[in-house]
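Can you keep this structure in mind? I'll have questions shortly.
Take a look at chain A:
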Amino acid sequence: MLEIIKYQLKGRLQAILSLLLIIGVINAVALVAGIYDFAIGTRSLTPLFGFLIFAAMAGTWIVAIVMFFRCSSGHVNELLFKDTSYLMLTVPRRGWQILGGRLVAGLAEFLMYVLPMLVIMSVYAATFTVYGTNGKTGFFAAMAFVYRDVFAKNFLVLLKLFGLGIFMFVSTGAFIMFAGVAARSFVRGKKLATTIGIVLFLLISDWATKLGTWISEMLGWYVNVPISLATNQFGGMKGFASGEMSGAIGQQFAIPLAPFLIFLVISAILFACASWLMERKVEL
Partner candidate 1 sequence: MAVILETDNLKKNYFSKQALRGVSLKLESGRILGLMGPNGSGKTTFLKLIAGLQKPTGGKFTVFGQRAGFETKKHVSFLPDRNTLYPWMSSLDAIDFYDDFFDDFDREKALDMLDFMKLKKDDRVKTMSKGMIEKLNLTLTFSRKAKLFLLDEPLGGVDPVARERIVSTIIKTWTEDSAIIISTHLVNDVEHIFNDVAFIGDGELILTGDAETLRTERGKSIDQLYIQIFSDK
Partner candidate 2 sequence: MSEFDPNIPIYIQIMNGIKQDIVSGKVRPGDRLSSVRELAEALSVNPNTVQRVYQELEREGISETRRGTGTYILETPELIPRLKAEMAKSILRKFIDGMRSLGLSNRDIASAIDKEIAGGTN
């Protein structure tokens, strides 16, 4: 499986660098505008800067969301619909190794987008804090605040959320992979197979969620997750786009447990099925 990961990442290198470049550039443009504003003495958010930030964030998040779906499926569309997939079908590797390897490579790739994004978001948060205190807080002090009070204080919660994120990534991947492989196994035309794959994915996701929620209602399995975000140290993150946020955010989320377990089981089953189909049914 290691070789699969290696070559998948090697193949994606160009694309990853291009995307990182795009994200870097659009955010750099926004930040430069902000620095310029600050340098000429502006102490509140100008419409231009606000718009640029909005555009940059929108672009970045769109990339992230699209990549979430593509990476989690291990770019299964490339695996099933290109001539270069001849290679994967002739190497002596099991279906689960091929799909599993691509999933892991996809996760590595996705993290390569997420980590810079976190840094960029921190920079924005720090920037707003600086504006929010009318420039009384230095930029680096603001960054320190972000890392200390947002990340460090809530470390365990963030870790749980991270785990949850991985879980969702893998689940989504299993669903998409299954939908793609199943469609390709039984349908010859590429366009038709893609359409059926997407429909299949939506149907299964919907069905699985309904099943999970129903079961958890029956059994009453819930988990309480406390999340707190202490932000009152610097008088709140004022000037955040428009309006103000309250000093401290503390909440309790009650998350139904059963859907997750159901999803886990279903994901495992779908992955196993996709692997079997990959080995026994997919044709080129």
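The criterion applied here is as follows: a residue touches a chain if its C-beta (ideal position, glycine included) is under 8 Å from a C-beta of that chain, and two chains touch if they have at least 3 such contacts; residues count from 1.
Regarding candidate selection, all candidates are chains of the complex that A comes from, given by their letters.
If you're wondering where the values come from, they're calculated on a predicted model, not measured in any experiment.
Asker: Given the candidates 1 or 2, which is the one that touches chain A in this complex?
Answerer: 1
Asker: Inside the complex, what are the residues of chain A that reach candidate 1?
Answerer: Residue positions touching the partner: 3, 6-7, 10-11, 13-14, 83-87, 89-94, 188, 279-281, 283-284.
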